[in-house]
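== subunit A ==
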Amino acid sequence: MHTTRRTLIKGAALSPLALALTRLPVGAQDAIKVGSKDFPESIIIGEIYAQLLENAGLSVERKLNLGGTVIAQAALLSGDLDLYPEYTGTGLLVVLGESLADVPGLGGTPTAGTVVASPTAVDPSTAVYGYVKQRYQEEYNLVWLDQTPMNDTQALAVTRTFAEENSLTTVSDLVALASTVDLVFSAPVDFEERDDGLKGLRTTYGDFPATVNGVAPGIKYQALVDGDANVVLAFSTDAEIGFNDLVVLEDDLALWPPYHVAPVVRQDTLDANLGLADALNAVAQFITNDVQIGLNGQVVGPDAMSPEDVARAFLQEQGLIPA
Partner candidate 1 sequence: MNFDYMIDHWQEILVLTREHILLCAVAIGIALLVAIPMGIAVAAYPGMRTPMLVVLGAVYTIPSLAFLAFLIPSFGLGNKPAIIVLAAYAQLALVRNIQTGLSGVDPNILDAASGAGMTAWQSLMRVRLPLALPVLIAGLRIATVSTISLATVTAWIGAGGLGTLLFNGITFNRPSMILAGTVAITALALSADLLLRFAERITPASRALHSARG
Partner candidate 2 sequence: MNALDEHQSEPETAIAYDRVSKTYPSGNRSAVSELSLTVARGKLVVLLGPSGCGKTTLLKMTNRLIEPDSGSISVDGVDIHSLPAPELRRRIGYVIQQTGLFPHMRIEENIAVVPKLMKWDKVRTSARIDELLELVGLPPDTYRRRYPAQLSGGEQQRVGLARALAVNPETMLMDEPFGALDAITRSRLQLELRRIHQDLGQTIIFVTHDIDEAVRLADVIVVMREGQIVQAGEPLDIVTDPANEFVSELVGASDALRRLSLIEAVSVATPIGLGRVPPDLTIPAETDVRTAFGAMLSAGITSIGLTNNEGEIIGSLELDTVREIARTHPVGITA
């Protein structure tokens, strides 16, 4: 099946997008297999990693757009991937199956009404990264390289009008509003029952009335804009936040862990390719929330660019690869 497919692809003039994402082995046995998950941000960052490695003289095989964390993690463990971009929060909650309470220094989720803003408190981003990195090494012999400043956490967002009318800046403000305004959340259907969803919000911020308008992830902003909901479960780097001029509410009682991105790499791959870590670490500092929102916005939509082109333009602009 593979041979047939490759022959056909060579013979046809194909658009880069659809096939770039499922590109198959091109022969090099030691090609670094770079994966990503199935949403634009992960694909763009996967593409950034791939181009950095190619620039460092390594051959790369792309296995982008895989079906989510479980697939990517399983492929990494089996050696079908050498590396893929992962989020620290996802590593903690989904892969390790632990919670913020397990992270030393964070000492458990704050409860409703208590204020945990002491000057000596550990920075959650650093603590979670350090803990996840250590646990991955112990559990899986996998290495987290440097994390980005970008924190693509879950967040609650509302329209600017709604925020101004009700003077909302934090999640606590929103919860306080629940007694007078009917809150309708636009979110994936599992939001209501998840520990990092509505259930978690009620534990952390105290119980409050709300209904969930369960929708497919792709249309959750549409429901907010159309007035079918007044709060949307967002990711803080979603391009739609900018497109729709939404206000992201501060998670003031810290329900959600930080979600910084870093390449997760197999130890044997690192050992066999000495320049790999430096090549990838070079980009980490440049990926901020604003940068990422900009990149995400360039690939989404009917006339947008391919992730490959977006990644290349970004890397050239930062001087990480030659123009």
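Quick note on selection: all candidates are chains of the complex that A comes from, given by their letters.
Going forward, a contact is a pair of C-beta atoms (placed from the backbone, for glycine too) under 8 Å apart; a residue touches a chain by one contact, two chains touch by 3 or more; residues count from 1.
Note that the coordinates shown come from a computational prediction; the quantities given were computed from them, not determined experimentally.
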item	value
Complex partner of subunit A (touching, any copy) among 1 or 2	1
Touch list for subunit A against partner candidate 1, complex	1-2, 4-5, 8-9, 12-15, 17-19, 21-22, 38-40, 43, 63, 65-68, 70-71, 73-75, 77-81, 218, 299-302, 304, 307
